[in-house]
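Every protein chain but one is kept in place in this view of the complex.
We call the chains A and B, going by the order they appear; numbering starts again at 1 in every chain.
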Amino acid sequence: MTQDQNQKEPSKTLKLADDLKSDARFLPLAKNPKLIENLIALLFILGILCFAALGAAYWVNANTQVLGLTLAGGFACMGVSFVLWGRYLLPKGPFSEERHPIASNTQEFEAFKDSFIGRGKLAFGRRKFLVKLLGAISGVFGIVATFPLLRSLGPNPDASLFRTEWRKGSLVVTFEGRPVKVDDIDVGGFLTVFPEGHVGSFVSQTLLIRASTQPIVTRPGRETWAPAGYLAYSKVCTHAGCPISLYQQQFEQLLCPCHQSMFNILDGAEPVFGPAPRPLPQLPLYIDDQGYLRAQSDYNEPIGPGFWDF
Amino acid sequence: MSQSSSATQRQKKDPLESALKWVDERLSVGKGGRNLLDKIFPDHWSFMLGEIALYSFVILVLTGIFLTLYYVPSAAEVTYHGSYAPLYGQKMSVAYLSSINLSLDVRFGLLMRQMHHWAADIFLGAIAVHMARIFFTGAFRKPRELNWIIGVTLLILSISNGFLGYSLPDDLISGTGIRIMFSIVESIPFVGTYLAFWLFGGNYPGNGIIIPRMFVLHVLILPAIIAALIGAHLALLVHHKHTQFPGPGKTEKNVVGSPFWPNFFFKTNGFLFLTAAVIAALGALAQINPIWLYGPYVPYKVSYAVQPDWYMGWLDGALRIMPAWELQIGRFMIPNQFFPAVLLPGICFTIFFAWPFIEAWYTKDHSEHHLLDFPRYRPKRTAVGAGGLSFFFMLFFASSTDVMANYLQISLNIVLWFFRIATYIVPFVVGIITYIVCKELQKTGEMAGKRKRFTLVLRSAEGGYSTVYAEARPGDKDVFAKEPEPVELTEEVNELLSEQAELITTASELPEVVKETFPKGQSGVKTVARD
Partner (left out) sequence: MTLNLKKSRSRSLVFYVIFVFICVIAGIALFWSSSENTTEVASFSGFKTVTKTDSRLPLLYQGSNKRATPQMLSEGKILFDENCSSCHGLNATGSSRAPNLVGLGPATIDFWVSTGRMPLAAPTVQPVRKPVKFTRQQVLDIVAYVSSLGPGGSLIPNISGVNNANISEGQSLFALNCAGCHTVTGAGDALAYGAFAPSLHYATPEQVAEAIRTGPANMPRFNSGNLSQSQVDAIVKYVTQGIQRPDNAGGFSLGGIGPVAEGFIGLLIGVGLLMLAAFWIGDRA
């Protein structure tokens, strides 16, 4: 070390100077830094090649795997290099710094308190009524400010939650608009149907299952609802609204794919498993004089998941 | 500086120094800059988990910017006449069409999309392990409660943003998730149906406005809040300084580790590139969310095996294992999906937010803490944390009941009943076991997991037994090794280090005399006689 520094602060500098030659804390972690440097150089060259390959791959419109692997290779080379550089080529320490107390000391805090609370009293002191009014106006504005943020977004809930587009006499049609005739579907078959004119409607989507050739009575009062063995249930699960698309023919059950609620089709789609709490609404059907299936009326209860009745 | 600089050296201005001076005269970097450069970052590996999250977020933003240049947030219906035959002629939303084009017809598009999606999964995984580390080491205690609250807020916002993000392509699987979200919103008492109708523009599926709204939330509003909160999170970390594990030389009043510049800066940048490399490799090799195979969302179609992304899995699992209960009070109903999908996360996140204060109240400990706990020395907290984690794990696995039943060839019903019961039993069992393990580990102290020295049992000629320690083998934990004392980064040390940089060279550049003093392969400092 220089003579000047030796004279400046003798004790501290001297101690460090003596240690410096052999003080491991000031030396890099690597026993052989040259090797690490060569390794880093190699990695950077490899990285350059990777990125160049990426450019070439992009130029020739190579597939995602080539593009991604060259990109990953380049980044990996850079990453490993930087880590090697930072970990093995720099003084390994450990180094420390002092922690200062988070809280201010008494004088600072008192001064701050005087500024904030003390001078604040100039504004607010003995004007509690004004402060209350200030609170009131802020509160009212805060509440009113949420109105356009929420109410303007869309319409209020309406009766569409309680009704679908099925009506008395609605023709049962497939997703192609083709009406369903009573002889069309064999026993064990199922398909998705809609009321005529509303193909694709979410709320009106209905599962039509032919479970038998004879009428089926699923519950008392539903004697005429399933003529010729055709059961029609709302396709919208009463749990969280997914379309129920699994019909297990042998178990005679519908299974919802989202959370595995299971419904017995022969007793009114009663849920027998899973989280669905209510049975699927059944659509009452009848067969018109030309043999087409039609609905007797809309569903007798709201379809889909439960909601708070507004 | 040394007086020994020659005249020529004094006149030659270092360009870097001139540049620094230029900046300093305008931005006062000299005043606070040293604080930042000297800032010490402890080196423990578990302190880098938050960095995984931070750098995944950087990748998310960069890849996300690319995606926004191609994705069109519109629910308008259009017919596909593009290059992918199985979709040719099908009706789909413009959002789905733009996502398909981006994936199959835009150069680099699929890689960017897959990197974006993998980065999101990794981002949330990193948040989870980082949060677990903070919890188990007690880093949330005073003065860091605010940082903890910011972190939990970041968790909630990131989960939401992830959900919105993978729902943007409007494919068959994510569209089903949107329907479930509608049902969850409409299950909230008093305001649910209103909120659902307002958000969607009518009864499901609404007037199509939901897609552009999700887009704005996902691309602008939530990322801006997340970025701002990350900034605050890091600012608080810098202000409070990082915590550290107890150890030799480490006290409540210091921080021991590497200085920010250049040590930590190089290592953390390396980590940034490694994160990018892992995400790029996954984006190249592992197909994620292949929306062209799923087809467009149609409200009356659905697929099976329709789990949400992993970080929403706990909610999906909760929905599956919930028994079929519904609360009917007169004409008002609190539907089934409210309890697992609204009430459960509400309670969980409230507990998360309040935890630092709950623990401070319970332990009556209101002092500052900068030294971390080893989890084994806080068995109650560790047990509660382990139990809580295992509860979330059980819910997470419960969301894959159908895939599990298919893969293990067990009845779906049995799998579900297993989860309905085990989800409540396993956390208690795990908690109790964790508590016992912590207590046991406390007894072993520093030797836990380390190989002990052999104890030789000697029998004397008279028949008595005695024990003696065997010699330490290489690899035995040497509890008597002296750890180096940390060096404080004072001005003197800084000068030494900067001089040393000029002195220390690679071995090949050492002058001959030094090569004699220091054998080959060992670099060292040479003392230079200065004039």
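FYI, a residue touches a chain if its C-beta (ideal position, glycine included) is under 8 Å from a C-beta of that chain, and two chains touch if they have at least 3 such contacts.
Computed from a prediction, not measured in an experiment: that's the story for all the values here.
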*Based on the whole complex, identify which of B:Ala19, B:Ala76, B:Ala305 or B:Ala470 touches the chain you can't see.*
B:Ala305
_I'm checking contacts with the chain that's been left out. Which of B:Phe47, B:Phe215, B:Trp355 or B:Phe391 qualifies?_
B:Phe47
*Any idea which of B:Leu37, B:Leu412, B:Val426 or B:Leu441 touches the chain not displayed?*
B:Leu412
*Candidates B:Ile40, B:Leu87, B:Ala139 or B:Cys438 - the one touching the absent chain*: B:Leu87
_Where the unshown chain meets chain B, residue by residue_ = 43-49, 51-52, 84-90, 103-104, 110, 114, 118, 121-122, 125-126, 129, 172-173, 245, 247, 267, 270-271, 274-275, 278-279, 282, 284-290, 292-295, 298, 300-310, 313, 399-400, 402-403, 405-406, 409-413, 415, 474-475, 483
*For chain A, which residues reach the chain that was dropped from this view?*
29-32, 36, 63-65, 79, 83, 87-88, 175, 181, 183-192, 209, 243-251, 253, 255, 257, 260, 262, 273
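Quick note on the criterion: only the chains that are shown with their structure count from here on.
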_Approximate Å spacing (C-alpha centroids) for the pair chain A, chain B_ = 17
*In the complex, go through chain B and note every residue touching chain A.*
2-4, 38-40, 43, 107-108, 110-111, 114-115, 143, 176, 179-180, 182-184, 186-190, 192-207, 209, 240-241, 249, 252-259, 262-267, 269-278, 280-281, 283-285, 298-306, 316, 319-326, 331-337, 340, 368, 370, 401-402, 412-413, 416, 484, 486-489, 492-493, 495-497, 500, 504, 506-508, 521-525, 527, 530
*Where on chain A is chain B touching in the complex?*
1-5, 9, 12-13, 16, 20-22, 24-28, 31-34, 37, 58, 61, 64-69, 71-73, 75-76, 78-87, 90-91, 93-99, 101-102, 150-151, 153-158, 160-161, 175, 192, 200, 202-203, 205, 235, 239-246, 257-261, 271, 273-278, 304-310
